[in-house]
Each structure stands twice: as structure tokens, then as C-alpha cells.
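Excluded from the complex is one protein chain; the other protein chains are retained at their positions.
Take a look at chain A:
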Amino acid sequence: MALSLSRVPFHRSLPQGTLICVRTYANSPPGQQSPFRIQNVKNTGTSKNKKAFSRKNRIGAFRSMTPSSLTVPVLQPSPNSSLSSVPSFKPELMTENMIGQVVAFSQTPNDPIKYFGTPKNMLLEFRLLSKRCSVIRNITVFTAEELDSAAAEPSHKTRYVLTGPSGCGKSFLLLQSVQYCLAKGWIVIYIPRAKTTVNSTTTHTYDLRTQTYLQPNYAQQTLRRILEVNSANLETLTLREGLNYDRRSFSSGTTLAQLASAGSKDAVISSVVLETLLNELSRQSKIPVLLAVDDFQAIYNQKTAYRDPHFSAIRPYHLAIPRFILEFASGKRSFPKGAILGALTAMDPAFPVTNELIDELNLPGLHPRSPYSKRSKILQEYARGLMNLPVPEEFSPREAASVFETWMRDNALSAPGNDELFLAKYTESAGNPKAFVWQGILGTLEGAAPVVNQNTPWPQLREGRIVVQ
């Protein structure tokens, strides 16, 4: 993406889909056309999606260029730098001797990363890497074994919450679990950013029948995502009873896929369709279901960002989407086969980890707590029975070495990739995965020693250049 101030529009041949915005820097005098115009130079045949690069949709500063626009030699990938040798993620790889192995999430037609999305940090990391990789840790193997044993049991028996300090790999582990269960043939419902259900970014309408606030747009989106990822499994399941709502009727025998696609097209019936879908899934015992929720603590905050007509904060259990998550997480509703997995976000000041969760999961809280601290009985009820699955707060040297090698092969290092750099970054980050990758590998300013060209005729002009290998 290039920014230019010139008046002349670009005539260079551009890769398809590239948008070049010429910013207006000078305000034109009133009554005249501005000398600089915002020009959208598009090739023929590109999508008309003007919102792709709008401010709202821009996430972070990392937007990778297409390979054909990488003309500068520094940006050219060296011949042996590709991550093509990284194996694809497979459920069979969850074994003891694969601990420390980096695996890549390949692009499948029902890719959960594409359709469900990921938390923001993970999204940026996947954009930086050539392939979307993660490392198999011992906790991954443990979680896979737990999920295997949960495949035959009702979900209220396997309700885990992944906990740990900031940056220890909870979201990554949750994503690995989602991929594992999907590959094993489960139905997967993954909500990567549960705080979007409670931070008042989607519409909410009061429903008299259920006496809760419905979130129709969010329900519509969720149905679409569930359908895209689990279409094969949903085709095999059918409605047991017919559904009539809002002049729409679905007879018994309609596949859940048809139901979901109908709900995903129409926001009016989406909430009811989602509810029906969940009820059906709670009744069938053919296919295990995984409900994976990141930002789990957001729905346990007593006050959401939504306001009712009296301007008091709406409780999470009065909103449709958080309510169904809470019900499944507490075991009040349960899939006959399946599991519930939640991952906390340790450092979110808007939605901190509340006392109810801290008490139930036996976590070390940040602030001093006493029996007289405020706790909500309802939320305590919803938190009952959750089990703590602590994620180790540091990489083992082997895991860290694999991660380091992956980034090294992807040309992410500014310094020569040797064991001294690895050990230095590992020591500095104390093994913390996020600090190791973001502040250690990507954030370091250490580079190779400059090489002075002695052949320069004038010693005053002799300068050291850093040769990038």
C-alpha cells in the first residue's frame, strides 16, 4: 500500500485488489475544488468493498504486502527461509514426543481461524508469520487427552478454564483445542472475543417472551460462523420438532444446516434460531460439541457496557449470548457429549477477573480480598463447578528453541540467529511466551555488527554497513 501526494494518478500495474489512497493534505479555498483529490485507483475486476481499508476495519499496523510487490532485495525471501517444512496440524501429533514441535494451521475450507476469528494479538502474529504456526507444549498434550476423555461424557463434567499470567499462552492453547476437536469431528462453537458480547458494540433489543435482551446481529453472525465451520456435521443433524416463528416455519426433519443458514440470513429470527440450534445440540448425543470462549472473564463482570432505558447497567445473564455461555459454563445446560473451555484474559482493565471466578478457580488475585468483598450470588452460581487448568507461565527451552527457529526461518530476526541471541532473549523474557516473541525476537534492536568496507578510497567516507544474511 503506498501513499502519494502527487496529483497524477498512478498508472503502474497493480496487483489485484490493491487500493491506493491519496490523502488530501491541503484544504482548498471555499468555492473551489480541492487541488488534491482522493483517488481510488482500482484495477478492473476488483471487489467493490470500499470498507476493507476503512479506519474501522484496520487492525494494528501489520498488513502484509503481496509477494509480487516485494521488489526490494531485503524483502525477498531467501531460498531456504520458507516454512514449508513445518508440518500441518493433525490430531495424531498430540503425543509426548512431539512436545516442542511447531505445527502450522493449514487453510481448510472450514478454517475456524478465518470464520470464527482469533484474538487480536494472535491475529497480528499470524499476519507476520508466513504460516500460522504454534508450538505443541506439554499442556497441549494434556488438554488433548482431557478432550479425548470428554468426548464420551456430558459437557457439564468437563468445564475447564485456562488460567495463567499475562502472555503465557492461554488463547493459543484454546485455539489448538478448537483445531484438535474440529479435526476429530466435533462440532465447535468458538467465541474468540467474548468481550464483544458485553461491551455494547452490537444491537440489543428487549424480548418480552424470554424477558432477556436479545442480540440479533451477534446471533446472526454467530450462526453464520457456526454454519461455515460445521456445515458437514450440521447436515447430519435434524430438528426433532418443528419451529414456527415470525411467519417462518421449519418442519421437523429440517437439517440444522438449513436452519442455521436461514437464521444467518435474517436478523429477525436469528436469536430464536440460535436458541433452537443450541437446544437441538443439547439433545443429540451423536456428535460431541465444544464450546470454546476466550475473554471468559468478560461475561462474569457484574456490569456490562449495555444500558437499559433507565440507564442502569444490564447484567450479563440478562443478555442472550452471554446468558447461554453462562448456562453452559455452569452446567445448567449441557451437551450430552462435549466440553466447555474458557480462557481468561489476564490484563484487561475494562473487564477484570472478578472475585467470583477468583474464588472458584483459586486464583491469586491482584487486589487484597476478604470475605466481605462484593460478590454476586447469581454469578457465583454461574461459576460453580468450573475447573482451573493452569497454563505453565514459561516455555521450556525446547519449546522456546522451536519457536525461535520458526521465526528465524521466517526472516524475522534482525541479528544473527545464534544460541547466544536465543539464550539472551530467553533469559530476558524469563521464558514468558509473549515477551519472548514480541519483546525478545521481534522487539529487539540488537543487530549484526557493521562491516566496514576497507576498499573505500577516502577513509573519511568509510562507513560500516550491516549486511543482512
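Rule of thumb we're sticking to: a residue touches a chain if its C-beta (ideal position, glycine included) is under 8 Å from a C-beta of that chain, and two chains touch if they have at least 3 such contacts; residues count from 1.
The working rule: contacts and distances are computed from a predicted model.
**Q** Absent chain per UniProt: "Response regulatory domain-containing protein", "Autophagy protein 5", "Centromere protein I isoform X2" or "SSU ribosomal protein S9P"?
**A** When "Response regulatory domain-containing protein", "Autophagy protein 5", "Centromere protein I isoform X2" or "SSU ribosomal protein S9P" are compared with UniProt, the left-out chain turns out to be "SSU ribosomal protein S9P".
**Q** So which of A:283, A:398 or A:462 would be touching the chain we can't see?
**A** A:398
**Q** Which of A:69, A:82 or A:101 touches the chain that is not shown?
**A** Selected residue, touching the omitted chain: A:101.
**Q** Which candidate, A:70, A:152 or A:430, sits in contact with the chain we can't see?
**A** A:430
**Q** Where does chain A touch the missing chain, residue by residue?
**A** 97, 100-101, 165, 397-398, 401, 419-420, 423-424, 426-432, 435, 439-440, 443-444, 446
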